[in-house]
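Please read the structure below before turning to the comments.
Only a single protein chain was left out; the remaining protein chains are all shown in position.
Chain IDs A and B follow the sequence of writing; residue 1 opens each chain.
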C-alpha cells in the first residue's frame, strides 16, 4: 500500500470520526486564467524588509565575491553611499511575491524580458511588488492560456527597484469551448543603454589598488564583442541550499519544497528554483568578470533544463555587446550571455545542438547587462 | 568490526600510551532527579543577543510570510514601534537555554502549559532564562521521576518575554527503594484572555491596503468556533535544516545532532527538535490564517510522533475559541488547535483514531492563541 493510499484511508477515517462541518474559502488557491483581465492590477502580499542577515545568507548560499556587494569600504570608494545588497537578491525578493498570485496555477513559466534595475537596495529598505496584466492569450485547447504581466518592485519610498515583464501559461478553473480574443503585448527587447540606471555616483579612481581588491585588472575596455569566457569553477547544490534560498525569498512554488507531492510526479524530485541557478551562475562568473560590479538589466532568460539537488553547476559567458553609458566616463556596460550547465564543464562552451536545441546539460541561457569600470583616460 | 568496536579498541590503546592522570569534574553532565528540590531556582547559561541575522535565518528556515514579522513598514502601521522577531523564535531561544539544566538527562518531555508571551523582542535585545522547580513526582520504579519547572525568559531590562510551565521525566543518578513524597503543582489551563499581552498599540486602520499586503481579507470577525482549515501546503525537512535551526537556538539535546550515537539506538536516526515542527506548522498556517499576526499564548502542546529528515510536514487548524480582547477594539484573539502531520496531506483533517490515539502520521497537536485584526466598526 503506497503512502498515498494509506494517507487517503486515514484521511477518510479521521474525517469519519468528526461531526463538525468543514468550512472552506479561507485558503488561498491563487488565480486562474479566468481571473486575469487586461489592466488588472495586483498588489502582492508580504512586504519584506531587507536586513544585514539577508546579505550574509546570500553570501553563504552562493559565495559571491564581487567587491561592491562584499565590502562597505569598496562600495563607498566605487560611489555608493553604503554597502548595497546584490541586485539579484532584490530580484528574488521582488519575484517571490508574485508567485502566489501569478504562477501558483501555472503550467509553465514561459519567459521574462525587459528587466531593469532601479535604485539600489540597502539593509532597512522594505520591498513590495505590484503586477499589472498586460496581455492574455487563451490557448485553443480551452484548458489554459498565457498571461503576460508587468511587475514593479519598489522600496518604502516608492522608488523603483526592479521593473520586468514575465509571461506564464496558467490553467483555467473550468475548460471552455469558446476561447475568446488574444491580446499580445509588445515584448521589450534588450534594455537600451539609455534606460540603464547606474546605481552609484562617480567615485574614487578605479586604480591599481581598487583592481587588486576587486580581483582583476580587466576593465570594460578590455572586453571584446564575441569574446567567450569559461568560468571554470563548479558548485554542487544540496536540497537544503536551494530550499533555504527559496524560503528566504518567500517564494511559495510547491515544486521546490514538497518531496512527498513530487513523489507522484513523473520527475519524482524537487525542482530547484530557476533564480537559484541565476545567482550561482553570476557568482561563478566572478572568475573572468570580477569587475562586473553591478547587474543593471536582465534582458531575457530561459531555464533550458531543470536542475536537481546533486547537480554541479558550471557556467560560461559571451560578450554580446559593449556599450558606453551616456554621461558616464567612469563606467561602461557589457551585454552578456551567461550559460549555466549541470555536470558539464564549459571549456567547450556547450550551448545548442545543430538543430538549435539546448544541449541536455544546459540549464540556463541568460541575456543580461552588467556595469564595469572603465580605464581612466582611455 | 563495527565503528564502535574499533573506536573502543583505539580508545583503550590511545589510553594505554598516556601516563598523565585524567582529571574529571570540568565537564557538565546536567541535573539528575536528586538535584531538583521544590523552589530551587536555576539561572540558565548563555544569554543571547538577538540580531537581524536571526530574523533572516528564521525566514530561510521556515519561509514564514506573516507581514507583521516580515516588514518594518507593516509592523509600524500595525502598531509596533519597529519590526519584532517572530515570537516563536523568542520561544526557541528561551527554551534552548533550559535544556542543559532541565532535560539533558530526561527520559521524556511530557508536556508544557500556560505559555504566555510578554513584551515583543527586537534586534539588539538580549534574552536570559531562569527556571524554578514547582513540582516533583518520583516514579515508583525508583529509577526516575517527573520534574515540573516554570521557566521565565526576560530581556536585558528584565521585562518578561515568555513565561511557561514544562514537565519532563528525569533519571535519578542512583536508583532508590524509598521514592518519597510527590508534589504535583496545579497546571495552568489555556491562558485566559485577560492575561494575554497584545504586543502592539492600536495602529493604522486595517484597511484594504493592509489586508492586501497581509495576503487575506479574512479577519477575526470571519472565523467561527469549530471551523477547520486545511493549510494545503507541505514542506520537506532536511537534516541540515533542523540542525541549523537547533544550533541557532543553542539547544544542546544530543539526539538532534549526533548520528554516530543515534546509530546505536532503536530509532537509528537523528530526532528533529519538536519546536522546529511548531515553527513549520505556524508558517504553513499562513495559508488560511494570514492575518494571525502574532502568537500570544501556547496553551498546551504535544509532539504526537517523532519526525525525521525527509519527512514532509503538512498542517490543519481548528478554531477552538474566538475571544474579544478587553480594552481593544482593533484586535481579537483566536484559540486554535493546529495539527501537523508527516507525509499526510490534511484535506481529511487527520487527528486521532476511534480509540483516541493519535494517527501515526500526526506529529504535533498544538493548542495556542493568536491575535488577529478585527473589522473596523463591526
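Structure notes:
Simple rule for what comes next: contacts are C-beta pairs under 8 Å (C-beta built on N, C-alpha and C of every residue); 3 or more make two chains touch, one makes a residue touch a chain.
Predicted model, so just to flag it, every value in this text is computed and none were measured.
Check A:91, A:351 or A:368 against the missing chain and you find that the one touching it is A:351. Touch with the chain omitted from the figure is made, among B:248, B:278 or B:359, by B:248. Only one residue in the set B:77, B:163, B:222 or B:238 touches the chain that does not appear here, and it is B:238. Among A:27, A:70 or A:302, only A:70 touches the chain left out of the display. From the set A:27, A:139, A:156 or A:287, the residue in touch with the chain omitted from the display is A:287, counting the whole complex. Although one chain is not drawn, its touching partners on chain A can still be listed: residues 51-57, 59-63, 65-67, 70-74, 83, 209, 212-216, 218, 222-224, 226-236, 238-241, 287-290, 310, 312, 318, 343-354, 359-361.
With the whole complex as reference, residues 3, 6-8, 10-15, 17-18, 20-23, 26-28, 43, 45-49, 51-54, 56-57, 100, 123-124, 126, 128, 156, 238-240, 243-248, 250, 252, 254, 257-261, 270 of chain B touch the missing chain.
Basically, only the chains that are shown with their structure count from here on.
For the pair chain A and chain B, the distance between mean C-alpha positions equals 34 Å.
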